[in-house]
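A protein chain is absent from this complex, but the other protein chains hold their places.
Then we have chain A:
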Amino acid sequence: MKKTKSIALGMALTVGAFTATGAMAATTLENVKDKGHLQCGVTSGLPGFSQPDEEGNWTGIDVDTCRAVATAIFGDSKSVEFTPLTAKERFTALQSGEIDMLSRNTTWTLTRDASLGLNFAGVNYYDGQGFLINKGIGVDDATQLDGATICIQSGTTTELNLSDYFRAKGMEFKPIVFDTSEQTVQGFSAGRCDVLTSDRSQLAALRSKLADPSSAKILPNTISKEPLGPVVRQGDDQWFNIVKWVLSVQINAEELGVTSANVDDMLKSDNPNIQRLLGTEGDMGAKLGLQHDFGYEVIKHVGNYGEMYDRNVGPDTPLGLDRGLNALWTEGGIMYAPPVR
């Protein structure tokens, strides 16, 4: 009896606390404006996604996604502070309000979307798990990997995807688990395994770390879907919309041929789609609670999606990734954004 009472009391207190915080809290947009900067969670070092450069500035496609949102709010891509987060603490940091948005190479899954009190605001990179193999074993396709010894990095979904894939195909494999990506590469390099598995976006970078990169090749197979994108807290739809539409504006801008270089000329464009995108017509910004020309500012300071991609992970970067799935839908990819109207 006493126990039930205390449980009930505890629940009442918790509910009270939740409603109290709900009533007290201002919207995320107001908070961000008050602070004067956007607080964004990123990885503590993943090439092409978020990594500190020589000058100690954060660079990467996840970082640019944050900068775009900051630009949409403040008209200035520098009004953003980054919080490096480990995989384990990323959701807590978002839930507790330590950060305003999470842009940390996070795969959109049902469990995360439905049970963590979070919303995924789109996809800024379609990734998938692939294989790097030693050319010496003479394999051209992942279906020939029965009995292979595979190097994996521990604590990631990579491990689960791998066993799912092999079980579905009725094949056997021997995993060798490493703690960090350097160790995984060392293990592969030293011949402890024939195959290394990781997200495809990282395979090229890992391959370049080998003593002899030409001795290894990446298999064409992709064994998992990893749509990566920015995440926000559930319960603030305005903020959810802002993050979602800033990314959509960037993708639409690429589709319409608006780049950071020609955006000033595009202000004079007669195309109503471009006019709405850049805010010369309509009040798209006001609907989101932003300035009418937020689209212009984002493209001017951060660029469209294609520019963001090419700058960080594209063919001319050390990662050298082709657009592939991340090409626009008009160019054979699946990058598609709803229209700005």
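We take it that a residue touches a chain if its C-beta (ideal position, glycine included) is under 8 Å from a C-beta of that chain, and two chains touch if they have at least 3 such contacts; residues count from 1.
Throughout what follows, contacts and distances are computed from a predicted model.
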- prompt: One chain is missing here; what is its name in UniProt, given the choices "Amino acid ABC transporter permease", "NADPH--hemoprotein reductase", "Predicted Zn-dependent peptidase" or "Gluconate 2-dehydrogenase subunit 3"?
  reply: "Amino acid ABC transporter permease"
Query: Of A:92, A:154, A:271 or A:330, which residue touches the hidden chain?
result: A:92
- line: Out of A:208, A:271 or A:330, the sole contact with the unshown chain comes from A:208
Field: chain A residues touching the omitted chain (full complex)
entry: 17, 20-21, 24-25, 44-48, 51-52, 54-56, 81-86, 88-89, 92-93, 95-98, 180-182, 185-186, 204-205, 208-211, 317-319
